[in-house]
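Omission of a single protein chain aside, the complex is shown with its protein chains in their original locations.
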Amino acid sequence: MKFNGRNLYVSGKAKIGRNVRIGDNSSIYDNVQIDDNCTICDNCVIGEPLASYYQDPDYQNPPVVIGPGSILRSHSIIYAGCSIGGGFSSGHRVTIRENTTIGERCSIGTLSDIQGNVRIGNYCKLHSNVHISQTSSIGDFVFFYPFSVMTNDPYPPSMDIKGGHIGNYSQVSVHAVILPGVSVGENCLIGANSVVSKNVPDFSLAMGDPAKVVMDIRKYVVIGKGKPYPWMNRFDRGMPWEGIGYGVWMAQGARK
Amino acid sequence: MKFNGRNLYVSGKAKIGRNVRIGDNSSIYDNVQIDDNCTICDNCVIGEPLASYYQDPDYQNPPVVIGPGSILRSHSIIYAGCSIGGGFSSGHRVTIRENTTIGERCSIGTLSDIQGNVRIGNYCKLHSNVHISQTSSIGDFVFFYPFSVMTNDPYPPSMDIKGGHIGNYSQVSVHAVILPGVSVGENCLIGANSVVSKNVPDFSLAMGDPAKVVMDIRKYVVIGKGKPYPWMNRFDRGMPWEGIGYGVWMAQGARK
Partner (left out) sequence: MKFNGRNLYVSGKAKIGRNVRIGDNSSIYDNVQIDDNCTICDNCVIGEPLASYYQDPDYQNPPVVIGPGSILRSHSIIYAGCSIGGGFSSGHRVTIRENTTIGERCSIGTLSDIQGNVRIGNYCKLHSNVHISQTSSIGDFVFFYPFSVMTNDPYPPSMDIKGGHIGNYSQVSVHAVILPGVSVGENCLIGANSVVSKNVPDFSLAMGDPAKVVMDIRKYVVIGKGKPYPWMNRFDRGMPWEGIGYGVWMAQGARK
C-alpha cells in the first residue's frame, strides 16, 4: 500500500541508511541523515529549512540526524538542525522545529508542536497536541498529556524568553500550563488544568491555578490500587526495565 | 479545480461506490469501502494501516466503511478498522484512529483527534481540536467544543485505561476536561474550562475545577431568551427533527 516511490523527493545530499523505507509524497532535504531501519511514512518533510533559506542564496541546510529504528508517521515535519535518537516514534502532523535535541526512544504524538531549541531526554512520551516552547528542557522518562504546554515569555511580548524544565520521571497532565522559567522536580505529578507558576520540589503532587503542592506523591493512595507513585515499579511498557523491573535495571547500572 | 485525478492512489482492493469523487493527492488503501455519493477531498488518507503493517509481511488491512453521502475535507486520516455512518462530515486534518465506530450524520471538526477504539453515536458534532481518548464512548446528539478532551488514564502512566461516557444530548464546552472513567448523564451542559472528576447526573449544569453541579439545567435562564435547555426544542439544524420540531419527531417514533 505504501512505499511506492510516488512523488518522492530525496536530496542528493541526504544520507539514507540500510533498510530505510520512505513513504510517498515525502521530501528529504539536504544534509539529512536517516539511520538504518527507519520508516518515514508518507507526506513527511525532513530537514525543513530555516527562515534564512528563503532569503540567502548561499544558505546551507544544517544537518539532521534521525536515529536508527525510528518511525515517523505521516505529515510530520522535522526542521533542519535537529538531532533525534534511535527508536523514536512520531504520531501524525508532528512539527519539530530547528535545533531540537531528542534522546533515545522517545515518542511525540499527533499534532504536537516542539518550537525549537528544545532539549528532550530519553524515553519521554509526549501525547497528542503538546506544545513545548523554545528553550524548554525536559529530563528522562517524562510524560506529557494532551493540550499541556510549556511557555517561555514572562511578560509578553518580550525578548526575555526563558523556558522551564521538567525533571526525570515527572508527569504533566492534560491542559496543564508550565509558566516561563518554572522548574518542576523529579517524580512529580502535575494535575489536569493546573497552572504552575513556581518551582515544584521532587516527589510533589501539584495542582490548581495557581498550582499548589497538595501532598508528597509517595503518600498518594488510589483505592484498590495502593500507592501508584513512583510509577516505575508498576509500569514498564517501552521502558529500559521492561520485563526485568525497575529495581533490577537500576541494580544493573541503569543502562539505557 | 479539484478532482483531477492528480497523484491519486486507489488500491485495487478498495470498493468505491457510485458518484464518488476523490481529490488529488489522496490515498485509499486496501479494504476501504466508500459508499455512494461521497466526496473525499484532496490529500486524504483512508484506511491508514495499523502499526503491525510496518513489521508483518502478511498484514491484512482491516476494513473501513465510509457511509453514503459523506464528505471528508482535506488532509483527513481515517485508520483501518473504522466504521463511519452516512452523512458524515469532517473538517481538515482530522485524525480518526483504528476501530472507531461513528453513527449516522456526525461531524468532526478541523484538527480533531479520535484516538481509536472510540464509539460515537448519531448526530454528534465535534468542533475543532477535540481530543477523544481510547475506549471513550459518546451517545447521540452530543456536542463537543474546541480543546475539550476526554481522558482515560487514572494514574498516569498506567495500563488501566478507562474512557468516560457522555450521555445523549449533552454539551461539552471549550477547554473542558472529562477525567478517566467519568460518566456524564443526558442533557447536561459542562461549562468552559471545567474539570469533571465525578459522574454527573442527567440535566445538570456542571462547571468549575473540580466541576460541581450548580443547577438543574432546566432551570437555567438566559435573560431575554428564557430557558434554553433542553435545547432540542429551539435548535434543529442538521438534526432529524429539522423543520418538524423535536416534539413531532418524537411523537412519530424518533426515526433517525
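Here the chain labels run A and B in written order, and each chain numbers its own residues starting at 1.
What we mean here is this: contacts are C-beta pairs under 8 Å (C-beta built on N, C-alpha and C of every residue); 3 or more make two chains touch, one makes a residue touch a chain.
This is a predicted model, so every value here is computed, not measured.
In the complete assembly, the contact with the undisplayed chain comes from A:Pro157, out of A:Pro157, A:Gly226 or A:Gly253. When the whole complex is considered, the residue among B:Tyr53, B:Tyr79 or B:Phe143 that touches the unshown chain is B:Phe143.
Chain B residues in contact with the hidden partner, per the touch definition given at the top, are 1-2, 4, 6-7, 21, 24-25, 39, 42-43, 71, 74-75, 92-93, 110-111, 125, 128-129, 143, 145-147, 171, 173-175, 189, 192-193, 208-209, 222, 225, 228-229, 231, 234-235, 237. Panel shows chain A; residues 7, 9, 11, 25, 27, 29-30, 43, 45, 47-49, 53-54, 61, 75, 77, 93, 95, 111, 113, 115, 129, 131, 133, 147, 149, 151, 153-160, 175, 177, 179, 193, 195, 209 of it touch the chain omitted from the view.
Note that in this section only the chains that are shown with their structure count from here on.
Our note on geometry: chain A versus chain B, Cα centroid distance of 27 Å, whole angstroms.
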